[in-house]
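Every protein chain of the complex appears in place save one, which is left out.
Presenting chain A:
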Amino acid sequence: MEIIAGVDIGNATTEVAIAKKDEMKIEFMGSSLYKTTGLKGTEENIEGIKKAILLLLEKLNLKLENLDLIRINEATPVIGDVSMETITETIITESTMIGHNPDTPGGCGIGLGITIDIDDLQNLLENDEENYIVIANGNKNFLEIAKILNFSRNRGIKVMGAILQKDDGVLVNNRLLVKIPIVDEVQLIEKIPLGVKCCIEVASKGRVIEKISNPYGIATVFNLNSEETKKVVPLSKALIGNRSGVVIKTPQGDVKEKIIPAGNLYIKTNKSLESVGIQEGAEKIMKKISFLDVEDIFGEDGTNVGGMLKNVKNTMHKFTGENIDDIKIKDLLAVDTFVPQKIKGGLAGEFMCENAVGLAVMVGTEKNQMNHLANMIKNELGVNVEVGGVEADMAIKGALTTPGTGKPLAIIDIGAGSTDACSIDKYGRRSHIHLAGAGNMVTLLIQKELGIEDFNLAEDIKKYPLAKVESFFNIRYEDGTVEFFNEPLSTDIFAKNVLVKNGELVPIDIKISLEKIRQIRRESKRKVFVTNSKRALRKISLTKDIRDFEFVIIVGGSALDFEVPEMITESLSKYGIVAGCGNIRGVEGPRNAVATGLVLGDEEC
């Protein structure tokens, strides 16, 4: 009887299964998992492999000497790299706006007039004909401002609105004899030009501005012709959903939405070289790729996408030592998304969601890397190491240990870097595919769309359910269920959106509603996981039809996600496919399929 360890080196985790094996039977003893160290398929993996094996041996009261064989996956080393290309940007030149949304603006309604510094009000003659919008910087407190405005009003000066630097909008308004709309908390107030036409709008509580978030509203206010109205469309779009906003129009004013040439993608096939522009959007890119037999993909020199694809190849070259010309990008997943970008020319750091394309690419290299790695592990651990079969084949072998499964079968293995699929028919014939785009791509989409800097927070948003802290003693989960606490919750999370991470409440410090975060999270998963599951099944089907498959098992780390299996199951059910999460060996859940398959080795499945 020999003891065998199956080791599956994944992009994110290294999984191990250990079993006693003789000619008659295989008895699995246990499994473990450790973070993959270094890039999958490289020497740096050894540390993670060692940790994962030793961890399990210790649990089983065994020593390295007791191991007869380690079998590693013949994983085609892949890098799934992800990137984001912004393809539009809003630039405001001369004409300016404050798409500002302070918590407590003052007053309500619309005010239209010429901008004037509050100190200049005293220089105006009594009963001046003009309408004015007053600008007050942070040097003045609200009492002074209110006093000056009231005094001016009494002198017959028509002050129609005010823009304040400090958070004093309500305080000023409460002390005015005649109420006007006031926008406060404007940091860059000194940048507001004086003597130009300006429109302020503050909506009443619970409502959003309507006039200046509508291009025709702006046209009415500023008396614009149709050509000029076209130019303010991006500006009005940027103000949608705000409770308050300011638009300032200068005579030379111009606002434009610019399409950035994000570069071309070139797809090499054995017959031709096709190209598609990133700015044409994900749908066109994917349509093009799905009809081609891709040999390599590269990007236009001197563009972001060109740099990104070159970088991926360079990284692979550095780790494998393989000639850079031999490293090919075999697959690419493009996803349309929106990324909040700072508006150039805005006054209060306004952001606007611009069009972008998210890209995940996958690079393949040659098999001999794994033999090299096997030798390194053998030298390091002093145990015989062999390279097992193709990863996807091993995964299907492992997946077949799920109770209730049988041939024919298809599996979808969704990891962090790639989505793999494999099918086996009733005669044991197999077909498999590696596709770009998996868990990491989803995290990137969440991170970019929510505009958060911390990748780990985006990763947590992907993994854990959301809740709203409703009081010091209860939270409401995104599905409406409520949890109560005996001890009061911290003021740091009071009334915030939080993640419920293994019992810990982690605040999400962004001004986006829980519903919107949830929507972005689910949409990102749908765009990557569901799209790739269908793409993968279509690719491994002999007839290129998803309906060929009756049963599909979802395995891999991403199958542990709390909503992904249900999403995929639902989308595949439309094709008459029964899909569900694997339960490897009846105990492991969707993980450990490849490691289990490696231990089973040549066993007939």
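The definition used in the following text is that a residue touches a chain if its C-beta (ideal position, glycine included) is under 8 Å from a C-beta of that chain, and two chains touch if they have at least 3 such contacts; residues count from 1.
In the analysis below, contacts and distances are computed from a predicted model.
Participant: Name the absent chain as its UniProt record does, using one of the following: "Hydrogenase maturation factor HypC", "arsenite-transporting ATPase", "Cytochrome c" or "Glycerol dehydratase reactivase beta/small subunit family protein".
Facilitator: Of "Hydrogenase maturation factor HypC", "arsenite-transporting ATPase", "Cytochrome c" or "Glycerol dehydratase reactivase beta/small subunit family protein", the absent chain's UniProt record names it "Glycerol dehydratase reactivase beta/small subunit family protein".
Participant: Of the listed residues A:D167, A:D336, A:E380 or A:E563, which contacts the missing chain in the full complex?
Facilitator: Of the listed residues, the one touching the omitted chain is A:D167.
Participant: Thinking of the whole complex, not just what is shown, which of A:L177, A:I324 or A:A495 touches the missing chain?
Facilitator: Answer from the full complex: A:A495 touches the omitted chain.
Participant: Which residue, A:S471, A:S513 or A:S573, contacts the hidden chain when the whole complex is considered?
Facilitator: A:S471
Participant: Would you write out the residues of chain A that touch the absent chain, in ascending order?
Facilitator: Residue positions of chain A that touch the missing chain: 103-104, 142, 167-171, 174, 470-472, 488, 491-492, 494-496.
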